[in-house]
Every structure is written in structure tokens, then in C-alpha cells.
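What follows is a set of notes on a single structure, which appears directly below.
Yeah, one chain of the complex is gone here, protein chain that is, but the others are all in their spots.
Each chain gets a letter, A and B, in the order it is written, and its residues are counted from 1.
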Amino acid sequence: MAGTGLLFALFVLAHMYGNLKLLVSEQAYNTYAEHLRTFGVPMLPNSGLLWILRAVLIVALIVHVYAAVTLWARASGARSVRYAVKKAVAQSASSKTMRWGGVFILVFLVWHLLEFTIVKIDVSGKGATGNNPYRLVVDSFQTPWLTLIYVLAMLALYMHLAHGVFSAQQTLGWTSSARTYRQAQIIGHVVAGIVVLGFLIPPLAILVGLVK
Amino acid sequence: MNLTLKIWRQAGPDAKGELVTYQVQDISPDMSFLEMLDVLNERLNDEGREPIAFDSDCREGICGMCGLMISGEAHGPEKATTCQLHMRTFTDGDVITVEPWRADPFPVVRDLVVDRGAFDRIIQAGGFISVNTGAAPEAHSSLVPMEHAMRAFQAAECIGCGACVAACPNASAMLFLGAKVTHLGELPQGQPERWGRVVAMLNQHDLEGFGGCQNLGECSYACPKGIPQDVISTLNHDLRKAMAKGR
Partner (left out) sequence: MTDLIDGLYSLGDPIQDTKAPAGPIDKKWTQRKFEAKLVNPTNRRKLTVIIVGTGLAGASAGATLGEAGYRVKSFCFQDSPRRAHSIAAQGGINAAKNYKEDGDSTYRLFYDTVKGGDYRARETNVYRLAEVSASIIDQCVAQGVPFAREYGGLLDNRSFGGVQVSRTFYARGQTGQQLLIGAYQALERQIAAGTVEMFSRHEMLELVVVDGKARGIIARDLVTGEIQTHYADAVVLASGGYGNVFYLSTNAMGSNVTATWRAHRKGAYFGNPCYTQIHPTCIPVAGEHQSKLTLMSESLRNDGRIWVPKKVEDCEKNPNDIPEEDRDYYLERIYPAFGNLVPRDIASRQAKNVCDEGRGVGPVVGDKRRGVYLDFSEAFGRIGKEAVAAKYDNLFEMYKRITGDDPYEVPMRIYPAVHYTMGGLWVDYDLQSTIPGLFVTGEANFSDHGANRLGASALMQGLADGYFVLPNTIRDYLAAGPFPDIDESTPEVRQARQQVADRVHHFLTVQGTRSVDSYHKELGHIMWEHCGMERTAEGLRTGIDKIRELRADFWRNVRVLGENEQLNQSLEKAGRVADFLELGELICIDALHRRESCGGHFRAESQTEDGEALRHDDEYAYVAAWEFTGTGAEGQIGAPVLHKEDLVYEFIELKQRSYK
């Protein structure tokens, strides 16, 4: 759970970095998209590295979800008679929503991949295609309801990352003192904050017309 | 003050239980929660109804025998054991739900009494330092730096009451486990068995059927001794090291 989680955290950081190219120029963004495919060529075939990364991420996703489901199932098995009254007094909003928030992110992920990677859905109806990633993205986010979905997803991602990044450090045994424990909690929020802010800037910039 | 109590009654391990409502009157704020139950039990006995079974022994917050889920909080709203919870915490007219610890590895024996033998078995798996009586070296032959001594002591404060399990949404006993692993692992005497200990105790923990840890923090919050979450990190750290060593 922790290992794959941290892998995802690194991935979204990189992903976010790429997204920010959108703010530079259309060319910069499209070149970046192209570079992702030609990286490592000719040692690797075209899109080779991308597929390696995708494979790693898919495996990590399966492991992450499997571990989550196992943990969930164990928890239900460990308390078959529930409390009539039970308060959650110590959990943060973030830690409370790990499971359902995770499910939401998974559903969002499917949509996100369909939209931008697999099918490349033309949400705006302006005829954008995968040949110009920049246009696809910009046209899409000029559609307010889509941006709203993304904002909600990023909120969920913030919650998931804030607890997840902290929890991963705890699970890896890096927080064996009061000080490192507090630090880990802060790191969780900082990483989540950077990622989510970085992800939200381009779509919001598009929505308000700063990027066209 | 007058209170309404909804208390879990269950005749035996296999019987079906239910919440039964009782009214108590003229409760003094200086009473402990258990003394309030004593008063109720005296009345039930007078009325020819069987008293409510609940565990308690030292009634000074150290033996770990008492433990009730009080309106959804392990040991109630104060950071103390149930016996140290005083009625001044409540207000006249409150409705209080009282349930036993709920976790499958802690089966209900009767009413509010549960069997916490799983904790003993976890200790049996490795929660000790193997030194036969008489085989000990002179006490001053090994020095313990202050920070290690302090942390070992803090972890050793665990009283094995089970509030951590009761409060954990996953019914995990990682705080109990982490406390023992940290207590012994911080001391020079605990080093020789350190890596084997963590693996054996964790295996027993899982075998007993406790849930896994999500680092939610409910356990530390409920812990009457304030055992911090970072002992779970030490548990994880030691486990990682142990696995690296092929344990």
C-alpha cells in the first residue's frame, strides 16, 4: 500500500509538472507530449518508455487496490458485530475518506483515461483530436461542467494524498519519533497541496480565459 | 443528576444481546462512572433483576481491566480509563450508550465483559526478553541513554486494556503491538531478539483476527496512557528490517 502509494505520489508530481507546460505555450506542451513518446529512442521503440511506465503504473494500481480491498475486508471480518454508537474522534476528514475517496478517484481515473488517452473524447464538440494535445485539453476545459468534475476530483486527490503520503511514511517506519511523525503529517499536506494546486492551475486558467 | 442509560445486556457468549434502557437518579458528580454502575446494580439486585456484569479491578486506572464503549468513545470522553471517568463530565438528562469492546478477537463473555486473551497470546509470541531468573548480569553493566530510556518507558506504559482495538475502525491492535515492540526495542537488553520478536508478534496479531492499520489515530486518541502513533512506525520499521534480514 505504502510503496505503490508513494509511486503514485511521484507520478502525479511528474504529471503535474507536465501539465504546467500548458501555461508556457501550445508548442511547449505539444513538444512535451511528443517527447514522452520519443524518450529513449532509439534504444527503445517509439512510445517504449511510456509503455514501460504505463505497465508499472497498472501493476502498481492493481497492487494498491488489491491491498486496499484486503485491508477493508479484514476490517469487516475483525468486527462482525458493530457498535450501536461509534464516534470518529481522531480521524481527519482526509483519513476518514481514504476508502470511498479512493473509489471515487478510481472512477475518475477511468474517465480521465478515456477522455484524454484511450478514446480522446471531444467534450467541447469543437473537433479537437489527439493530434494536437494542447487543443484537446484547452477545448475540453473551456467546458465548465468538465472543469467542475476535475475540481472535485482534485479535492478528492488532496484528501487522499494528504493522508496517504503521511501514512506511507508511517508504514515504512520513517516516523519513529514525535518530531518525525509531525513532519510526516506536514509533508503529506504539502505534497498534496503542491500536486493539487499544480493540477488545478491549467484548467482554471483555461476556464477564465487566461489560456486560449 | 438524572441520566438515561442504554446498556448492552447479553446473557452469555453465544446468546443474542440487546441494548436495555435504565434510568438512574440522584447521581453525584463525584462518582466515577463505575460507581454509578455500582449504584444501578445495587438497585437491580434489590428489584430482583440480575446486575450488569462489567470488569473492573484496581479502579485507579492502572490494571487495564475495565473498559467500556461509552456513547461511541472507548473509555468515554476523558483521556483516562473508565474507572477514572467521573460523572462530573456528564450533564443532567444525558442519554449514555454503554457497549462492550467490539472486536471478533475479543468475544463477549457476558454483558459488558469481553475476553482479551488474544493480547496475552500476542505477548506469548515474543513480547518478552529471554532471561532466566538468576542469569542476569549486574544492572549497571549496560547503560541506557536518556532518550531511549524515556521512549521505552513511554511505550511500556501500555496497560493492555484494549481501548486501541475498541476504538480502531479496523479493530487493529497495532498500537498494543507497537508499544511492546518499542518498549523492548529501545533497550539494549531487547536487541538480541528484536527482529524475531516483531515478526512473531505480528503473525500472532494477524492470526487472532485483528484488522490492519490505516494510521487513522483513533487508537492513540482513545489510549488512556497516551501511547503515541509513532510506536506503530517503530513496529513497521522493525518489521521492514526484519524482513530484510530474512525473518
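Here is the rule we go by: contacts are C-beta pairs under 8 Å (C-beta built on N, C-alpha and C of every residue); 3 or more make two chains touch, one makes a residue touch a chain.
None of the values given here were measured: they were computed from a predicted structure.
Taking every chain of the complex into account, the omitted one touches B.
The residue touching the chain not shown here, chosen from B:A125, B:L177, B:V198 or B:L235, is B:A125. The chain not shown here touches chain B at positions 11-12, 28, 30-32, 34-36, 38-39, 42, 45-46, 48-51, 53, 55-65, 78, 80, 84, 86, 88, 109-110, 113, 115-117, 119-120, 123-125, 127-140, 142-146, 149, 152-153, 156-157, 159-160, 183-184, 187, 189-190.
As a convention for this text, only the chains that are shown with their structure count from here on.
Look at where the CA atoms of chain A average out and do the same for chain B: the two points lie 38 Å apart. By the touch criterion given at the top, residues 6, 8, 19, 69, 71-73, 97, 99, 102-105, 151, 167, 169-172, 182, 209-218, 220-222, 228-241 of chain B touch chain A in their complex. Per the touch definition, chain A reaches chain B in the complex via residues 70-71, 74-75, 77-91, 95-96, 98, 163, 166-167, 169-178, 180-181.
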